[in-house]
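Of the protein chains in this complex, all but one are displayed in their positions.
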Amino acid sequence: MNRLLLNKIILILSTLSAVIGIGFLFWILITLSYKGITSLHFSTFTNDLVGGGIRNLLVGQFTMALMASAIAVPLGMMAGIYLREYSNNGKLASVIRNLSDVMMSAPSIVIGVFVFALFVDPFGGYNSWAGIVALAIMMIPIIISTTDNMLALVPKELREAGIALGGSKHKIILQIVIKAAKVGITTGVLLSFARIIGETAPLLFTSANNQFFTMDLTEQFPSLTVSIYNLATYPDAESRELAWAAAFVLTMIVLCINLLGRYMTRNKK
Amino acid sequence: MSGNLFKNFSFFSATLSFFILVGIFAVLFSYAQDALHEFGFDFLYNETWEADEDDEGGIFGGYVPIVGTLLSTLIAMAIATPLAMGIAIFLTEIATEKLVKPVSVAIELLAAIPSIIYGMWGLFYFAPIVQATVGGNGVGLLTAGIVLAIMIIPFMAAITRDAMNTAPSVLKESAYAMGATKFEVIKDVVMPYAKGGIIGSIILALGRALGETMAVAFLIGSVMSIPSRVTDPTTSIPVLLANNFAEAQDLEMSSMYYLALILFVVSFVIISVAKFYFLGRKAA
Partner (left out) sequence: MAKNNIIMDIKDFDFTYAGVDDPSLKKINLPIEKNKITAMIGPSGCGKSTLLRAMNRIHDLYPGNTYEGEINLYGSEGEKQNILELKKENDFIKLRQKVGMIFQKPTPFPMSIFDNVAYGLKLAGIKDKVEIEERVKKALKDAAIWKETKDRLNKSALGLSGGQQQRLCIARAVALKPEVLLFDEPTSALDPISTGAIEELIAELKKDVSVVIVTHNMQQASRLSDYTAFMYLGDLIEYDKTENIFLNPSEKLTEDYITGRFG
């Protein structure tokens, strides 16, 4: 009898855990949506921070995330290609894979402080390039891992068939193998983009923030996430309202990109 | 000719992670030099953090942020571990086929929410509840620990679930055929397979929680003192950096790099241990 009771208890507790987890998700999303939607006005999207809106912040955050991707995706993919296609899975490859995975979990604030020393201090001030580099450093290990894993799923016969037709190795990699892994790699890129667009800590002392609209990458650059951090702690109600609006918009963007990524791999099982 | 160029570029890209890692360590170490020389290992036990009036020198000790980091992480792990295990058990053994997908997606969405959102939500919705139930100011060690727990649960649950799924169904079926309860199958058949992955996920989550910044920054109170009660405000290394790095100069900034170095090295060691001993080396 004891066995069955213990079993029941564990199963109930486990189900309860799942309910709690989902409960928190809904609690967060519902309150965020409520606070966010009630704080949104048309002017939120047409004004910059200086005018009580988030237009420049959205543009700024996207710009930095896109530029970071422009750096991280080619470098990350090439590294993943080296690991899976050229390295023969020797010791060096093993070390690189593990180091890259460790970097994936490294504290983002430390990366911010690191980039500050290299790209802000010597250049006399906050600038967008530093923020872009910090985001890229966070993105690269994720792309490496995704590319590595997706390329591993491509059967070796496909490569052999390409070589047997007289293809050179790099052509086969680019024209056949990458193509075969296209969907998985794209999803990985999307998901990592969603992750870095929501980051704050790496931007705090690299690109900081800017109330005005600017596309000058040598200046402090507008950031949605850094703004949320600042606005939420101001005492006045207007700032807090704007913070909720920004938080809601950010969350919607991140979740949509995530769902898009999952939608793309829906048939892949 | 371009074949060789391609191969070399791919090799260079692969070594980038290594160089960045080494670069981070080198930069942190070098910028921490002043503080290292001035304070040495006493830095780890000193509770004071005060700049001189001229902002050039001062007495800086990392004891409070170090303790805050450890305590908030410990509280988070204590709460998150059983819940994450429970969710993993639910997903692998309890949920019907129709439930698995939506619950999995829900958990993954929880993981996707940016940490600053957790912080903001926690500040305005969760902290008042903690204040109402256990007292204190709402903002403090406990609130930070609980919200931190919510943040790492999805990550741990996912890894644990994957680890549990490596147990071959044939083995589970034989155990059920002998009349074992679900719990017994989990305990005796699945756990031996999943053990490594589970411990690894716990350690990995610990490593991540140590470095979590934005949510904790909103909720821990950012006060340079050791908490006497669990609801008291305190600070952690990432929070101290987030709030004070921008204005710090000279010796204070060097002390912050000292803290960053400690955080980086400790995280690196913990995460490496998790990977190497428990989650399996990535070979071929």
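Observations
Each chain gets a letter, A and B, in the order it is written, and its residues are counted from 1.
Keep in mind that, in the parts below, a residue touches a chain if its C-beta (ideal position, glycine included) is under 8 Å from a C-beta of that chain, and two chains touch if they have at least 3 such contacts.
Keep in mind that this is a model prediction, so the values were computed, not measured.
By the touch rule given at the top, the unshown chain touches A in the complete complex.
The residue from A:35, A:84 or A:159 that touches the chain not shown here is A:159. Within the set A:49, A:176 or A:257, the residue that contacts the chain not displayed is A:176.
Residues 88, 155, 157-169, 171, 175-176, 179-180, 182 of chain A touch the missing chain (whole complex, contact as defined above).
Quick note on the criterion: only the chains that are shown with their structure count from here on.
Averaging Cα coordinates per chain places chain A and chain B 17 Å apart. Chain A contributes residues 3-4, 6-7, 10-11, 13-18, 20-22, 24-25, 27-28, 31-32, 35, 74-76, 78-79, 81-83, 85-87, 89, 93-103, 105-111, 113-114, 116-118, 137, 140-141, 144, 168-171, 173, 194-195, 198-201, 204-205, 208, 225, 228-229, 232-233, 243-244, 247, 250-251, 254-255, 258, 262 to its touches with chain B in the complex.
Across the complex, chain B meets chain A through its residues 2-3, 6-7, 9-18, 20-21, 23-24, 27-28, 31, 82-87, 89-91, 93-95, 103, 105-110, 112-121, 123-125, 150, 153-154, 157, 181-184, 186, 204, 207-208, 210-214, 217-218, 238, 241-242, 245-246, 256-257, 260, 263-264, 267-268, 271-272, 275-276, 281-284.
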